[in-house]
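Worksheet: one structure, shown below.
For this depiction, one protein chain was excluded, whereas all remaining protein chains were kept in their positions.
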Amino acid sequence: MTDFLTVSLGFILAMLALGLIRVLRGPGEADRMMAAQLIGTGGIAALLLLGSVADLSAAIDVALTLALLATFASIAFVKKGLSRLGAESSAAREDGSAWRSTS
Amino acid sequence: MSIASVFALCAAAAVGLGLYGLLVSPQPLRKILAFNLLGSGVFVLFGVVARRGAAAGFASDPIPQALVITGIVVAFSATALAVALLLRLLQVSGSATLAAHSSARSSRDPAGT
Amino acid sequence: MALDIVTIVAVSAGAFFFLAGTVGLLRFPDTLTRLHALTKADNLGVGLVALGLLPRAGSLSGGLKLICVWLLVLLASATVSQLIARAARDSGPLP
Partner (left out) sequence: MTFALALHIALAGMMLGLAAWTIAARETFAAVVGFVVYGLFLALVWVRLDALDVALAEAAIGGGLNGLLLLGAAARLRAAEAPADAERPGASLRLLAALLSATVAAALAAAVLLLPEPAPTLAPAAAANAAATGLANPVTNVLMAFRAMDTMLEKVVLLLAVVGVWSIAPDHFWGGRPGVRHQADPQGTLAFLARVLTPFGIVVGIYLSWTGASHPGGAFQGATILAAMWLLIMMAGLADTPPMNARRLRLMLIAGPAVFLLVGLGGLAFGAAFLAYPAAYAKPLILAIEAAMVLTVAITLGLLVAGPPERSAAP
């Protein structure tokens, strides 16, 4: 049984590695964020499997923390953080095209 | 080769990459990222030392672990301070670079300080 | 034994959905179709892995935490897909 779960863990890690290609290639910022989201979810699954394989019950707590905070990177991407320092100068330079992806 | 050795090599390489980025990157935010990378490598090295020092029924020496947790807190507060400084620099000078000539462009000050 | 079969079937199915999501993310032609692939896959992937591990959770609190992880991932995935889709729409003309 442990062998099966270890192989599943390896498979999920391989999927994460493939997902990395999208983080690196983009082309748009939304694409990179999506890939990061998928890797985050895969990482949670990997942690669950790892906790089961290595018999570490606290690994579920780590997975729980990651699942709880899984939205934060994407929220930061959409909201540009909390502070508006520097926003004026960005707007002036960008002709309002702040969201244009680089594709 | 043990699991800890694999991560030790990885961490040492992360320190090297972080140091290189810190020295070479022209953009301040990239320097902040590189510094965090360097720090994470140092933390993992501590973790490897803790893992090697497993004894007395602990899977990992608790003292380096506690040091790393303290380190993570301090590294985060330093990062937050650096990011705040950088955004303020952008606001005051209109550009986020460390080069000396950029002070010539600091004619506008939207916050009116 | 029967529980072992549940674990094997559910975790394999979860792994399959991760495969589907990753392939979709890599092969689909544009941002919104990739988003579609992603949101279908990661929910079900984690859900099935968590389901498969339930018999091995060992304690009631461990099982509850597994279910909480899945619910949180569902919530996160639903919200993030909304937010990213909106950001992608605002970024320019859709294909």
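Should a chain be cited, it is by its letter among A, B and C, assigned in written order, with residues numbered from 1 in that chain.
The rule is simple: a contact is a pair of C-beta atoms (placed from the backbone, for glycine too) under 8 Å apart; a residue touches a chain by one contact, two chains touch by 3 or more.
Model, not experiment: these values are computed from the prediction.
Touched by the hidden chain within the whole complex are the displayed chains A, B, C.
Residues of chain C that touch the chain left out of the display are 68, 72, 75, 79, 82-83. Counting over the whole complex, chain B has residues 1, 3-21, 23-27, 29-30, 32-34, 36-37, 40-41, 43-45, 47-63, 65-70, 72-74, 76-81, 83-88, 90, 94-97, 99, 111-113 touching the chain that is not drawn.
Against the chain not shown here, chain A presents residues 6-7, 9-10, 13-14, 16-17, 20, 23-24, 26, 29, 32-33, 36, 39-40, 43, 46-47, 50-51, 54, 56, 58-59, 61-62, 64-66, 68-73, 75-77, 79-87, 89-90, 93-94, 98, 102.
Quick note on the criterion: only the chains that are shown with their structure count from here on.
Centre-to-centre separation between chain A and chain C, using Cα means, comes to 13 Å. Computed centre separation for the pair chain B/chain C is 31 angstrom, with centres defined by C-alpha atoms.
Averaged C-alpha coordinates give centres for chain A and chain B that are 20 Å from one another.
For chain C, residues touching at least two other chains: there are none. Interface residues of chain C facing chain A in the complex, by the touch rule stated above, are 4, 7-8, 11-12, 14-15, 18-19, 21-22, 25-26, 31, 34-35, 38, 41-42, 45-46, 49-50, 53, 56, 58-59, 62, 65-66, 68-69, 72-73, 75-77, 79-80, 83-84, 86-88, 90-92. Those residues of chain A lying in contact with chain C across their complex are 1, 4-5, 8, 11-12, 15, 18-19, 21-22, 28-31, 33-35, 37-38, 41-42, 44-45, 48-49, 52, 57, 60-61, 63-64, 67-68, 70-71, 74-75, 77-78, 99-101.
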